[in-house]
Every structure is written in C-alpha cells, then in structure tokens.
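With one protein chain withheld, the remaining protein chains of the complex are depicted in position.
Presenting subunit A:
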Amino acid sequence: MENEAVLDKKVIVFQLKNEEYAVSVEQVGSIERIEPITRVPQTADFVKGVINMRGVVTPIIDLRKRFGIEEAEYSEATRIIIVYMDDIEVGLIVDAANDVIDIPESSIEPAPEVVGTVDVDYLEGVAKLKNRLLILLNLQKVLSKNEIKQLKSVEG
C-alpha cells in the first residue's frame, strides 16, 4: 500500500554515543552550539537546566542521561537541538547533529522487541537505509511529563 506513493519523511539525524537517532524536521526549531546552562534545582537529573534562546527561557534535556547512556564531556561537536512538541519547547543535548535526510516511509519498521532488553516506549521505530540504521524518536514520549514526575518521586 505504501508503494503507491512513496512518502518521504524528512528527518534530522543526530548522534548519541555510536548510534544515530532521527527526529522529524517539522519538530525541530533550530540547532545551536552548546551555551552556558542555568541549573534548575529539584528537577529530574536529565534536565540540565535552562538557557536563553533569543529571549525565550528554554529547558534543556541531556539526551544521554535521558536514555541512560553514560555521560560524556561536551565537545566541539556537541549541539543543542531545539524541538517543539505541542506547546512545549525544549532543547536536547546531543553528541553531534549529522544530517538532514529523506527517508521513505516504507523503510520504517517498528522498534524490534527483544527479550531481555529494557522496554522503552519513546522509540517510534527504526529506519534501515543502505548502510545506516536510524532510530526514530517519539518526542511526545521523550518529553512525557509523567516520566519527569516518576523520576522525581524516585529521587526524593
């Protein structure tokens, strides 16, 4: 059915550790270099704080921490991807922003479910392109507020 009209999805590809992730380009406002971040006390530990994004105070999430990957020093390549989700505006810290590419809808498959791995709901699927594997993110789940609250209660 999908073959009738090959719908392409434009995504922004970014790197976390050695894997490549993708978010839909419509949800991305801009890509920024790392800036000084003001810490906000008593928030989930993956919330790094807030920055001044051209006059708008924008919360910043460290995606490595959010996904449970060990932290790394920020480098020249580190970027903040500003994303929009409904009425929420958030910056995501990623290791590098690599690419903007079109991926055909047909190449998207649901995230593989393997016994023994942690079940995460923020993955929308994977896209297999020639020699790369892109992990598509479900931003709504990544930014879910329940998650924040849950983590908060664990902490405190």
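Criterion: a contact is a pair of C-beta atoms (placed from the backbone, for glycine too) under 8 Å apart; a residue touches a chain by one contact, two chains touch by 3 or more; residues count from 1.
Keep this in mind: contacts and distances are computed from a predicted model.
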item	value
Among "histidine kinase", "Branched-chain amino acid ABC transporter permease", "Chemotaxis protein CheA" or "Response regulatory domain-containing protein", UniProt-listed name of the chain not shown	"Chemotaxis protein CheA"
Sole contact to the chain not displayed, among A:Ile51, A:Ile103 or A:Ala127	A:Ile51
For subunit A, residues in touch with the removed chain	36, 38-43, 47, 49-52, 55-59, 86-90, 143, 145
